[in-house]
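All protein chains but one are shown in place.
And then chain A:
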Amino acid sequence: MSSIGTGYDLSASTFSPDGRVFQVEYAMKAVENSSTAIGIRCKDGVVFGVEKLVLSKLYEQGSNKRIFNVDRHVGMAVAGLLADARSLSEVAREEASNFRSNYGHNIPLKYLSERVAMYVHAYTLYSAVRPFGCSFIFGSYDQDDGPQLYMVDPSGISFGYWGCAIGKAKQAAKTEIEKLQMKDMTCRELVKEVAKIIYIVHDEVKDKAFELELSWVGEVTNGKHELVPKDIRVEAEKYAKDSLEEEDDSDEDNM
C-alpha cells in the first residue's frame, strides 16, 4: 500500500533517513481507517457531523458516542481509535476546568486546542509510549469571540479552520465542504448541509448501515454545546436523503 519503514518505524523516537517519524504516520493511518467526522464553522456557530458505522444490530441506538462535551461551550468530534479519543477527552476536560478555576472565565478554544495538541505531541517523542491514534475537531461559541473551530491530529499540531474533515472519507468530505459558503450561513441552514455531506460521503457498498450523530454550538443554543434536537436532526436527515435522490435522478438524465 504505502512505503514501509523497514527498521526506522519501530519506535516514535527514531527518524527515518528521509526525515519522517513513521510511528506518527502510522497513527494517522489509524485515523484514516475510522469513519468520517466533519466540523463546519458558520457565522453564528459550529456544527459537527459524525458517520457512526453500525457494526451490529444489537447496538443500542445513541450509545457509542463520538461527540463529547469538553466544557459547556466546547464540543469535540473524534475519529480514530476511540479508546485513545476518550482518554484525551478527559485531558481536554481537565484543561478547560483548570483554566476556569485559575482564571475565572471560559477557556478560549485556540488555547485549549494548543494545550491538547501539546499533550498529544508529547506522546510522539518517546519509545516507551505510542502516539495517540485519533484526531479531534474542537468547536466552540463565545459571545465575544464568536464561533471557533480547531483540529488536532496525532502528530500534535493544531490549526484553525472554517471547515474540516477527518476519517476515511475526508478527501471527499473536504471537496463537499469547499462548495459551501459557510461564512454566510446560519447554524440551522448548516445542520442540513452537514447531514447531506455525511450522507454523500458514506459508502453504501462497503459500510452498509450507519447512524448520524449531529451536534452544534452557537447562538441558537445560547453558547451551549449539545446534540441537535431530534426533530431538527430528522428534518436534516430527510433533506439529506432527498438531495441524494435528486442527484441520482439528475445523473441518470445526463447519461
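Just so we're on the same page, contacts are C-beta pairs under 8 Å (C-beta built on N, C-alpha and C of every residue); 3 or more make two chains touch, one makes a residue touch a chain; residues count from 1.
Definition applied: contacts and distances are computed from a predicted model.
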Protein name, per the UniProt record, of whichever chain is missing from view ("Cytochrome c oxidase subunit 5A, mitochondrial", "DLRB2 protein", "Translation initiation factor eIF2B subunit delta" or "Proteasome subunit beta"): "Proteasome subunit beta"
Selected residue (touches chain absent from view) among A:Y111, A:Y126 or A:F159: A:Y111
In chain A, positions touching the absent partner: 101-105, 108, 110-111, 144
